[in-house]
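Below is one structure, written out as structure tokens, with a few remarks after it.
Every protein chain but one is kept in place in this view of the complex.
Take a look at chain A:
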């Protein structure tokens, strides 16, 4: 499963950027890149949510309203629910400053020892996770886009390679089209694509992907950016390797979904 879909248990964690196995209280540097006003009270879709670490950070540190996570691995979906529950349990209930870091107020030891203190329904209201292939499956619960709105922000961090290798160029286009349909107009799409060498390594680990790999014409970089623009986005900002507070190990791109009338809503110019 892992070599097919990239659902390595610690794969998408920000360990890649910050070193091995960062503790749960260490912020994700990728989320610190984007202007925080984008995330404030936003509804976020995290494609390839892995173990829910990003979702947990979004809820705790970036003041998002709610997060929906999707992953192909059912085990990771269970892990995500549990992780978000764990992170919310550490939060001090009073919004006033308790005299310390409110996000990590309760010790890990207490949560691990006594279990979560947050009711399941409360967790689901803020962080919902569903299992499936984003390209082909449909969110079992109505998504904001189906209700006519759309997510404020969609994240695809270190996941696009696996979509590409599973569905080829056509699937990649479908993926970006679906993202475009799921983001509200003038909403944002944060992408962390893998480089082409990484594709080769994935094929080396799982030779069954070679057939699709050899048929790929859209390469990460300008080709992929062009495809995203064709799907109705504009590039807002790019962070190259080595940039960012910790020195990113992979490129990160922020796109904005275009609305019906250009200039209707002022976008971020960074």
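FYI, a contact is a pair of C-beta atoms (placed from the backbone, for glycine too) under 8 Å apart; a residue touches a chain by one contact, two chains touch by 3 or more; residues count from 1.
Just so we're on the same page, contacts and distances are computed from a predicted model.
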Checklist entry - One chain is missing here; what is its name in UniProt, given the choices "Ferredoxin-thioredoxin reductase catalytic chain, chloroplastic", "Centromere protein S", "DNA-directed RNA polymerase III subunit RPC9" or "XRRM domain-containing protein"? => result "XRRM domain-containing protein"
Checklist entry - Among A:33, A:78, A:108 or A:131, which residue is in contact with the omitted chain in the full complex? => result A:108
Item to check | Residue numbers in chain A that touch the chain omitted from display | outcome: 19-26, 93, 100-101, 104-117, 119
